[in-house]
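Removed: one protein chain of the complex. Kept in place: all other protein chains.
Here is chain A:
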Amino acid sequence: MSSATWRNFFTYNKYAQITARAVRQSLKESERVVAEKRGTTALKYQQWENGVGGPQVLLNSEEGKK
C-alpha cells in the first residue's frame, strides 16, 4: 500500500471517510445519488451571549474541502 503512511497526516476517522467517499464515487449512476447524500455533513452554529442567541451560521466544511 503506497498510502501506508497516511497516519502522518490523518486520523483513522478521516482515512475511513476518504475511502468511503472513494467507494461512493465509484457506484453506478443510479445508486450514486443516494449514496452521495450519506457523505454530506453540515454544521450550523449559533453564538449565545447573556441569554440572547446570535445569528445561526451554516458552516459546511465538507463542501469546502472538496
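To be clear about the criterion, contacts are C-beta pairs under 8 Å (C-beta built on N, C-alpha and C of every residue); 3 or more make two chains touch, one makes a residue touch a chain; residues count from 1.
The rule is short, and it goes like this: contacts and distances are computed from a predicted model.
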Name under which UniProt lists the unshown chain, selected from "ATP synthase subunit delta, mitochondrial", "GST C-terminal domain-containing protein", "Probable glutathione S-transferase" or "Elongator complex protein 4": "ATP synthase subunit delta, mitochondrial"
Interface with the unshown chain - residue positions in chain A: 1-3, 5-6, 8-10, 15-29, 31-32, 35, 38
